[in-house]
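Only one protein chain is missing; all other protein chains are in place.
Each chain carries a letter (A and B) given by its place in the written order, and its residues are counted from 1.
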Amino acid sequence: MNTPKNLKYSKTHEWVEFVGADTVKIGLTDFAQQKLGKLVFVNLPLVGDELLIDEPLGDVESVKAVSDVLSPVNGTVTDVNEELLDSPGMINDDPYGAWLVLVKVNITSDNDDLLTAEGYEAFCAEEE
Amino acid sequence: MGHYISITDEQKKEMLDAIGLSSLEELYDAAPSHLIKKNGLNIPHGMSELETLRTMEALAAKNKVFPTIFRGAGAYRHYIPAIVSAVATKETFVTAYTPYQSEISQGILQSIFEYQTMICQLTGMDVSNASVYDGATAAAEATAMCRERKRTKTLVSATAHPDVIAVMQTYCWAANAEIILIPEKDGLIDAGSLHDMLDETVACVYLAQPNYYGLIEDAPAIGQLTHEAGAKFIIGINPIAAACLKTPAESGADIAVGEGQPLGMPLSFGGPYLGFMAATSAMMRKLPGRIVGETTDSEGNRAFVLTLQAREQHIRREKASSNICSNQALCATTAAVYMAAMGPEGIKNAAVQSLSKAHYMASKISEIAGFSLRYKGEFFHEFVTECPLDTEKLMSALEEKGILGGLPLSGGGILWCATEMNTKDEIDSLISVLREVKSK
Partner (left out) sequence: MKLLFEKSIQGRSSCYLPECDLPVVELSANLTREKSALLPQLSENDVSRHYSELEKRAYGVNDGFYPLGSCTMKYNPKINEKIASLDGFTGIHPLQPESTVRGCIAVLSAAEKLLCEITGMDAMTLQPAAGAHGEFTGMLLIKKYHEKRGEGNNRTTVIIPDSAHGTNPATAAMCGMTVVSIPSGEDGCVDIEKLRQAVGEDTAGLMLTNPNTLGIFDKNILEITKIVHDAGGLVYYDGANLNAIMGVIRPGDMGFDCIHLNLHKTFSTPHGGGGPGSGAVGCKAFLAPYLPMPHITINGGQPTLQADCPESIGKVKAFYGNFLVVVRALSYVLTLGKEGIPDAAMYAVLSANYLKKRLSEKYIMAFDGLCMHEFVMTLEREAKESGVRALDIAKALLDKGIHPPTMYFPLIVHEALMAEPTETEGKEMLDEAADIFLAVYDEAMKDPEKIHSLPLTTPIRRPDEVEAARNPRLRWNPDVQ
């Protein structure tokens, strides 16, 4: 399982990358894409949408299932990765390159619950 | 007592022995005993097949089958080629389940895929689903496709079929969404009122084409008004008329729906009928219900499957946009056979004949004093005339001659219909009877 060290992780299998002072990229982890199987569609939020921690920001579809993507932060969506609408399989092929949303976060202290790469790997091992 | 049970008494005993019971009643031991219906149901004893047939034939005999029909209003008598029922009664098509196991259901899946294609060809739209219950529920489901966060209001033309409006109202009430009637003017949608009603809360506008009175609306103009306000345009069409009229696609529709009964289904006292739904590719994933798609199998052969299932209730559950599970599969296949057998020329012919006979009939009826045409607009195969007589007496007089006359409208007047099934002689007989009744 691939777990880049420079990212933070949520217990619901999203990764978070800080790309600016108050901007983050969010995507799904390798663990998640393996469990979900081949993805066929992604439902993304709209630019301007408000996100709340642990609330669904969108969902991903495989042939026989739908899974919510839960927001690991509070914030406002500033950009969505529209490429995923035509090629959802990118999440399977390159989970850490296929970002879902770009979010301007409100308060950075909320992100203390996020796990480091080591913490996330340990968490996943427990889940198995 | 009638039954379809194959298990003999001897087999029953063997089966009970195998599971360690001595009577069928013991199978229900887990249930509270006072719930078991001890004295049996208060319904008649069962019957042999012959008795059931006689009973049902007697009920059928209490209905009058009119040899001549001049009534439409949402259910139309067209000629159904014999091949249509020959195919629609094929036992495997009749007794098959939904094609979830695609490897043994290619026949069903392909026939639905062909149906979807033909609906696209008829309407000009990009995608179609595998059908829904009827034209009215199709219209209601279409409004749900258009609702989003800020736009939740539906505007429906008052010139749509009353049952379509009623079903749309029930579905919108269910979803706590607003639905408002667009007033009519001279039998057509009042574009001026529509213009005033459109704002940024409107999700969609529904227009019937032809409308309930048989009149042909200026769909492209209504479509343009709708889009300028940022709302979606839904057109409900008659599939036979679609062979002649500007298509929903050509009129700018985002969604095309309609009642498919004219495509090979008999009148059947209202059902089962067929709701078709077609949309632009942009709206594809919002379509409710089943959709068949083409793919390949592991050896590269063409294969059909139910696809985009993640939209549906069995996967999305409370997040599904609709709870719809069944389509009207056998009716969709019926429509496909009809369209395949009639072909583009055949359907156009049925449409042109319906149009022509209706116009002849309209001109002859309106020659009778008091039976003037109510509206001035161009019509397809239905039209409204005034009626100077007591409509009940008139309909009775027609009934005696085996004629089902036009539908008396609640506000007065009669909605007449002609199809390719009505001969010139039939229409001329109608005129004589009308003149005769009038003169009394």
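As a convention for this text, a contact is a pair of C-beta atoms (placed from the backbone, for glycine too) under 8 Å apart; a residue touches a chain by one contact, two chains touch by 3 or more.
Note that this is a predicted model, so its numbers are computed, not measured.
K.L.:
Which residue from B:Leu181, B:Met197, B:Ala340 or B:Leu389 sits in contact with the chain not drawn here?
P.N.:
Counting the whole complex, the residue in contact with the absent chain is B:Ala340.
K.L.:
Could you please point out the chain A residues that touch the chain left off the display?
P.N.:
Touch with the absent chain occurs at residues 38, 40-41, 61-64, 88-89.
Just so we're on the same page, only the chains that are shown with their structure count from here on.
K.L.:
Averaging only over C-alpha atoms, locate the centres of chain A and chain B and give their separation in whole Å.
P.N.:
Inter-chain centre distance comes to 44 Å.
K.L.:
Okay, in this complex, where on chain A does chain B touch?
P.N.:
Answer in residue numbers: 40-41, 59, 61-66.
K.L.:
Quick one: in the complex, what on chain B touches chain A?
P.N.:
Residues 285, 308-310, 315-316, 319.
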